[in-house]
Structures are given as C-alpha cells and as structure tokens.
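These notes are about the structure you will find just below.
With one protein chain removed, the remaining protein chains of the complex are shown where they sit.
The block that comes next holds chain A.
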Amino acid sequence: MALAQLKIDTTEARLADVEVPQGAAWGNAARADAMARLRQMGLPTKRDEYWKYTDPTSLTAVAAPEAALFHNDEVPLFNAVDRVKIVFVDGVFDADASDDLTAEGVEIERLADAMDTDIHWAKDLYGVLEARGQKPVERPLAALNTALATDGVVIRVTGKASKPVNFVYLHKNTASDAVLHNLVKVEAGAEFTLLETGPAAARFSKQLEVEVAEGGTFHHVRSQGRDHERRAVTHCFARIASNSTFKSFTLTFNGVLTRNECVLEIVGDEATAHVAGVCVGDGTDFHHDDTVFITHDAVNCESRQVFKKVLRNGATGVFQGKILVKEGAQKTDGYQISQSLLLDDDSVFLAKPELEIYADDVACSHGSTSGAIDETALFYLRSRGVSHDDARNLLTLSFLAEALEEIADEGLAEELRDRLEGWLSRHR
C-alpha cells in the first residue's frame, strides 16, 4: 500500500539533512537496510493505530525541542553498587568518566569498533531483532535508530558476570539529540545484569537488542531520570531461548514525552520473560507511554507484564500491551496487568490490553484498572496516627509494590523505592 503523503513528507523532511555514520565494515549495510525498512514504513504520525494516544510529532521533527537540565544534590542512583560504569554524555561515550570496560564473564566494546570488525558476533544481532520486531506492528522509530545510531556498546556475556554493567546517561546540553544503540548477547548459561540510569539528552532514541541463549539470565533495571522537558523513545527487542530468563524493569520520573517499547519473542521452551514498569508523573505536560508486545512461540513458557502508573495534576499515562500466543505454544502462562492510580479528577490513563491466542491449552489473564486512593485504607492509616500525606504516600507505594517486586535484586529495588518515596514527598 502506498504511504500517505503526510508520512512521506515527514520521513523525507527528517532524513533530508541527516548523515548516516559510515564505518569500515558490515555496519554500513546494516544501516542501509534499516534505512530501506524505514522508507518503506514511513515515520509515525498521529493517525497510526499505535500512535493514537501519543503524539509522535516531537520525536519525528527535524530539530529536537530544547530541554532544561535538572539539578539536585542527590547522590547518583546505584552509586554504591559494585558495577562497570559506562558513561554517555548527551549520547556520546565518555571514556574518562567511565570505568575500565572489563569485568569477569563479559566482553565490552564500543559499537563503532564492533561495526568496523569484519567478522563480529554483533553483525548477527545489530538491527536483526529490530527487523524481526517490525511485524506485525511497525516500529519505524526503531529502524531510524538502527540507521542513525552514533554511539553505543556491545556486550557479550560468556559466563556469570562478576558485576553489573551500568549505562549512565548524562544530559548536559539543553539542545542535544542523541541516538544510541546497545547490544547484549547472553551466551548459553551465562548471567548478566544491566543497569541504566539518567535521561541521556534533550531528545533521545535508545535501542537495546538482547539475545538470551539457552539457560541464560538477563536482568535489566532502568531509571529514566527526572529531566522533565526531555523527550524519549526507547526500544528493547529481545529474543529469548529455552530455559532462559529475561526480566526488565523501568522506573520513570517526570518527562513531557516518554515512549518505552518492549518487544519480546520467546522462541525456546520453558523460558521466562517479565517486563515491568512504574512511572510517576505530575502535571498536564507529563506523558508516558508503555507499549509492549510479547510473542510466545514455544511450549511451557511464562510471561508477565506489570505496569503501574501514578498520575496527578492532569498527567497522562498510556499502556498498550499485547500477548501473542502462536499456534503450538501450548502451556503458555501469560499475565498482564496495567493499573493507574489517579490522584485527581484531571489525570488520564489510556489502556489497550490485547490478547491474541492460537493455542488451545494456555492460561492467559489480563487486567487493567484506574482508581483513586482507597479512602477506607487512608482512614485506617490516619487512625493510627500517620499523617494524611504520609498515609497517601504509603498507599501509593502499596499500589506500586507488585511492579517493584519484579526486581529480583532486593538492594536495587530498595534503592528505587527510596527514590520513589523522595519523589512522592516532594510532590504533595
């Protein structure tokens, strides 16, 4: 079908002055393929089915809108965690601020170096999962990312990683526009934890492609920073093999526009895939969108989607989540819950839960709710002497508990819980 003129115009305008990074090896072809995919789909407009609730205009515009920097004196997140810190400033790798890129059980390289190496495992991953993830729902901004990514790292996990890797994104330039692409390949039986913290840039596109081989374990804990004016689109594409575990959790504070897409494909039996998220937003200009697609293409697998949103003063939250159970994916156990806590009458939660099932012996459940603070519980806490605001915050954390429980590492969960408490006590 021919693309609508608006789409063609939007796409060509965006691409008119871009420079596709050129390398010495396979990267050029991967980028060219992505560019071809993009031109075939066109960039999204508000008329697209999956962009009905989120306006993509500022993400597809030629120039990135500026975003003020956020300062406070808090200790950076995960500061006390023994980790390999990889720092990007406005989307550019900062070697001086980063740790040595070494840890037991992992091999870390910059994306550009991997792309310039003729024979490299990354060739079979870069843009490959993204291309697979374009069906049945198109994700043109991901193809744009693959074509234009200017930096990133590629990580191969060969054993039990001795410590987590932490991508630390710093936003220092109010007009920065960053395109980052990272790869993680977890080899059979290997274990790895990836942490991501910070807002990256005024506008950023981040993509993560993850391959988890048989019996591998991948944990992902991400916090998206508090720079309110930033605009972000992130994609996570993962292919999950038999007996492996994939768990991703994202905490988002503030943000005028955040769209987090997560596309998981379970291809091996007995695998587990969880994706969860918490966002807290205050104000009519807060907009947060979680778009998730999990495909079950194997037997006896379990997937969970747990998304909770706390919205106040006219904030908007969006959830579009789908479980697709392919023919033959028997004994699938799929669970999806999306809930919002609306702290006033002006906040909005838009949810589109979807199930599509082609196997007859599966257990899939989904639920979506919007609600206010439970007055009876509020009175119960206050009758015990807890102040109104503290009681409300406690009940808010209670509402978020199911999502926070998705973080396997109790220490990391506790740190995020503390930050949430801080945010809630500042937004009364």
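As a working rule, a residue touches a chain if its C-beta (ideal position, glycine included) is under 8 Å from a C-beta of that chain, and two chains touch if they have at least 3 such contacts; residues count from 1.
Keep this in mind: contacts and distances are computed from a predicted model.
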Absent chain [UniProt protein name; select from "NADH-quinone oxidoreductase subunit N", "MoxR-like ATPase", "ABC transporter permease protein" or "Fe-S cluster assembly ATP-binding protein"]: "Fe-S cluster assembly ATP-binding protein"
Residue among A:96, A:361 or A:375 that touches the chain left out of view: A:375
From A:84, A:329, A:400 or A:416, residue that would touch the chain that is not displayed: A:400
Where the unshown chain meets chain A, residue by residue: 374-377, 379-388, 390-391, 394-395, 397-402, 404
